[in-house]
Each structure stands twice: as C-alpha cells, then as structure tokens.
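Just dropping this structure here.
One protein chain omitted, others in place.
Chain IDs A, B and C follow the sequence of writing; residue 1 opens each chain.
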C-alpha cells in the first residue's frame, strides 16, 4: 500500500495474519481498538479516516497518511460529492436527471475567500442536489450525488 | 409508533416535516445532533439505540423506550445473532451450512451464573459461526449468522 | 526513588495510580484478567501483563502469580490500590520478602489494625478514645458494677455473638438488671456462652474519617476529615470534605488522635482513621483503613496534596513534600454506579454506547471506563467517581448538580439521576446526612421525579430517532473519498 506523508511517499506491505499486522518488529492488533506492540510493550493507538487520509494517534504523536494506492478493502464506491471544507454554495451548474461526464463542473462554492469547483469524478446522471446557491455547508456535507 | 417504558406502553404518532417532529407543543429537530424545543427553548438531547431500545438523555434525565412496533425506517434486517450480555459460550449446537428452523437452539452461553439459549429468529442456513465453546464474548458480539 | 511499579488492581483506581506513576517518571506495570484486556487502565500503563486463570481468586487475588509477574518484569515495587490484596498482611510480607517495596504500611500495622480487638487495645494504650465499654468476665454482678462507668444509654452485646442475638439497648439504669439477665440468657441459648460486652450506645452519631500520611523520617500528619454518611446498601455514594459537623478545634483534636493512632503502629504511607462523632462533639476510634480510600480525591481537592504521589514518594524513601495543613473550599465526590436506583440499586450491565462526562472548572473525573466499553457482571459496578471542588459547600453542590445534568451515559442504567436529586435534597443541602438517610427519605425505594413533559419529550425523541435511523450514518458520513489535505495547511484571514 502506498501513502503520502509530510516527508515524502511511503510504501508498506505488512505481513497480515487475520487482524494482526506485522512490519519490521512492529505489531498492530486491529479491532474496535488498535493496539501497537513495540519491543513487547503494547500501546493504544487511535485512527480515523478523513477523505483519503488516515489520521493516527500513537504514543502522543499525531500523524497523517494520505492513501495513494488503496489496500484490500478498496476505495469507497460512494457516489456522493462532498464539500472539501466549510463554505457557501455560489452556483449550481447542473439539474437533477442531467447527464454529466467525468470532469464536468457541477457546483461552485466559496471557502477560504476563494472559489472552488466541484467536479464529477465519473460519467453519470445527477441523482440528487442537496443545496442551493447561497446555502452554507459544513465540511464533509454531501452536496449532490451522481448515479453511474 | 408503539413503545414499552417502565410505566407501561406508549403510543406516539408525531407530526413530521422533514427532520422536524412535532407532538403536543414539543418539537424535535433531528440531525447529527438532536435539539428539543419546549416553550421556545432549545435543549440538546442525545439518543442511542441498543437492541430494540432507544436510550434518550434530555435535560438531565436518562430514559429508555423499547420498540414494540417499528416506524418508517423499519427494523434491522440484520441476520446476525448477538450475545445479549457478556459471557462464555458453553456449546455450539449447529454447524456451517446446516438448515435451521425458527426457534431452533443454536448455541448455549453462560452469563450471570445462568445458562441461556441462542435461538434462530427465522428459518435459514447457518452462514458463519464466530465463536467456539469456551470462548468469552462481549455483549453485542455477533455469535453466528443465518442466511434465509 | 521507585523505577518500575506494578499496580495490583484494575478500574479507576488503577488508572489513578498509573497516571501518578507516569507523572512521577516511574514505569507503571498493569496486570489484567482476560476479560479486562483492552480496559482503560491497561492503556494508561507502560506495560500490561495478562493474568492467567478465571475469576478473582485466580487473577487479581492470586498472590503468587502477581508476585511472579512483578519479579519477572523487573518491578521494584507493588501498589495494591484498595480492595483486592490491599489489606492482606501476608501479601505485603511476601512482597517484602522478595526484595520488593510494598507501597503501604508494614504487615504488622495491617495486622494490628485488621483485628478489631487488637486495634481497640492498641488504641486504648495509645490514648486514642475508643467507644466506652468493657468485656465482662464475672457475670451479672460485674455488669452492674461496670455500667455506671460506661454511661447511658448503653448496649449489651454477646461477646461470642452476632446477628443481634443477645443484644439489648438500655436507656435507664432501672432497666439494667432485667435486660442484662435477658441478654445473658439469650447469649447462652444462642452461643453456649453467656459472656456479654457493655458498650455505650451512640445514637445520632456521624461517621467521620481522618486522612493521615506518615513518612520514614518521623513525620506523621493529618489532612482533615471526610464525611461519608450517605450510603446505600452499606456502600458510600456521596462523600465530602470538610464536614459541616466539624469545626477547627474538633478537627485538630481528631487529627491529633488520628496521628497518635498511626504512630502507635509505626504507620507508613497513606491511611484513614474512622471515628464515630456524637452530637455533643465526643469522638471515638472505630477502625483504621490501611490503604488509599475510594474517596481520597475530596481530601486532595481541599488540601492540595496529591495523596497517591505522596505514597510513591514515601515508599521510595523520600520525605513527604506537603507543607502545613491548608484546607480551602469544599469538595464533593459521588460514585457513578452501573445500577438501577429505582429498583433497589441492583447492579446493571450493558454497553456504554455513549459516555460523555462533564468538563469545565472545578470538575474532576476519575474513571475506569470510556465510551464503547462493556459493563459486565464480573466486577464491582462502580464505573467512575465524579468530584467537584468549589469555594463553598453550597457552590460545590450547585456545581455537582450542573455536572451531573451534563453527564450523558446511554446503554447502561446508572445512578446519575439519583445523585442529581440528592444534590437538591434539603437534608443534603442543610448537611443532615446520616448513614440511614436513603432508607429514611425513601422508605419504599427511590423513584425518579420525572415531569410528564420530559417523559413525553423522551418518547418524541425516541420515535423521531427510530424514524430517521438516528446515529446510523455517523460512521459512513465522514468516510468520503474527497481528499482534504490540499487545503489543510492554507492560511486564513480574520475579519
């Protein structure tokens, strides 16, 4: 699996036995909780996924790993398009039932004093539009969805 | 919708407008958070479902409502059978691939110094068995699953 | 100084001790039964070692196994917490015989205080007031001779007995002879031994305890009192310091007596001396608990002394670090139990689907659990202790009320609402707390005072939650595939 971190790209293919992952003497035991074993000592870790990035808290450090190439579980097949940050919808460029092509601009939103386009990730038909222009949206809000 | 509470059965059919539910002057605004409005004042509430029971925290009170007749969202179609409380598996009475009928005993577990049978809720075929006799299980652990 | 300490306990007190170890730069080693794997205290420990076996006897009470783990893992000391092995003199002795440091008083001190009669004799010799009374060897004549010196009302108790058999309360001298005869007859019938014990009957007394601390350098101090009168099923639920019944003079006198009690057994470390205090301000030694107590945080909050850190310091051979007694403000502790107060306080189990403790000024939570944990019938139902401090008692009660209102626990029945109502009860507000209070106030059992509008609101919320599948989308909602990272380090302007 490939990740991007603040100091470059990292590759890792840990050895897996069920929910136990091993890499160069480090052992991660996955479950509702995550336990990391270093030199025979276990430490609790916490992980959460935001977008394509895994946030990990371990031993007082908080780290981020952005997925470049996904693992066995595969990427989300979520057809929804979500707000990358909180902001305001400026314009809705499509309507429900309309066919769109990958790369088509669907919405324009303002955030961080800049305009951002929300573009289709694949070809499809617009299923639903959840906001109108002028609406405030929170980060992660599903803006509209496309059916393939 | 019908519920069972500590002081008997309760019926409620609130008026619904989108995510807003109204009943005798009380207004519940649903979302990631729940806000209850009484006499024009809003109060944060917290709710969580455990089994068929909704636990609700509102204004310092913690209340339980067991569903007798489900609402629009319907019951879980979860085919898994879960441990009603923490305990130890004493016996597994079926094997994967076996046909079972509703009411058949599938497992025996010990908890609270008593033995409990886990029975099939419907006819079907045993898909998977997740624990063996002697295993400790936590409350809510999926013990085995049945495919219809 | 200690380097690596094994904590022979679990739950919130293990968390408390392991955090103190971490702060003191001592490595903390947890031990845990299989059903405690992943519990909060194992997470706080530097090292967590699984115990083999099932049930308490094979795990947390298994002296040999625990001692072996301590030795095998290079520990130099063992902290027993409270309960479990904390007052087992034989364990303390084994620990010391293995060359490890026992974080607590000597086995001799534990033994002397552990036996009621030895403790009474030792205290009497040390000049600590004990409940007036005498064992009678010579029959009725001696009872009649001793009674005046004990005083009225008095209690006649079978020396061999228990369970109320052979027990008689005597309020006036004129009834003494007939009651004594009856008691001795009952005692003979029940136990084959007619010896009786004459003790002053102390009615309307309060149960007050004094915290003491003693180091290896001859310093023995007290840290004021705790009042722990509110109990249900003989377990404390509400504890506070200072007590409304104690003034500075009585505190000094009781504190000195408690220090005398500790010195009489060459006490070392933290301990608690329990007294019965009469309405007239007389006080009598009851017993000494030779360990840290559940309710120690209220003393910490009002005195500013970190008791567990001092235990570690004293055991490591350092002098205690605290200065002169400085009691400030008021602290209250309530015990959060997994139990159903509306059903005779029977223990409850479940999963902590939501566990959202209150925060803010003056609020301390000593918890052994966190959200998602299962509450099982395997251990004591105490989940956490909520402690508040405020400048005055009334402000502390107000703060506790606010904190309890904010505390959300869903998925397992708890006594939160009961504790909340307690804070507003006139008897508690006025300080009329007695050990029989809960039975007295709610003779038919406590039921929540639930306004109809709240019950209706709950029902509305439950049906709305069911209709909207509330809470089901939390996990998937933020598992979106839109990358956020390109924006996360952008600068921003403020208006």
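Here are some notes:
The definition used in the following text is that contacts are C-beta pairs under 8 Å (C-beta built on N, C-alpha and C of every residue); 3 or more make two chains touch, one makes a residue touch a chain.
From a predicted model like this one, the values you see are computed outputs, not experimental measurements.
Here is the thing to keep in mind: the chain we left out touches A, B, C in the whole complex. Among C:322, C:409 or C:428, only C:322 touches the chain left out of the display.
Contact with the undisplayed chain is limited, among C:52, C:256, C:380 or C:449, to C:380.
Summarising the interface, subunit B meets the missing chain with residues 31-33, 35, 41-42, 44, 49-53, 64, 66, 75-76, 78, 80-85, 112-113, 121, 139-140, 142. Along subunit C, the points of touch with the absent chain fall at residues 15-16, 19-20, 22-25, 44, 55-57, 297, 300, 304-306, 308-309, 321-322, 326, 328-329, 340, 343, 346-351, 353, 356-357, 359-367, 370, 372, 377, 380, 390-392, 395, 398-399, 401-402, 405-406, 411-413, 471-476, 478-479, 484, 487-492, 494-495. Against the chain not displayed here, subunit A makes contact via residues 1, 3, 5-6, 10, 12, 14, 16, 19, 21, 23-24, 26, 28, 30, 32, 34, 36, 38, 45-50, 54-65, 67, 70-73, 85-86, 111-112, 136, 138-140.
By our rule, only the chains that are shown with their structure count from here on.
Most remote chain with respect to subunit B, judged by CA-atom centres, is C. Taking each chain's centre as the mean of its C-alpha atoms, subunit A lies 30 Å from subunit B.
Here the CA centre of subunit B is 35 Å from the CA centre of subunit C.
Averaged C-alpha coordinates put the centre of subunit A at 47 Å from the centre of subunit C. Listed for subunit C are residues 477, each touching two or more other chains. Residue numbers of subunit A whose C-beta contacts span two or more other chains: none are found.
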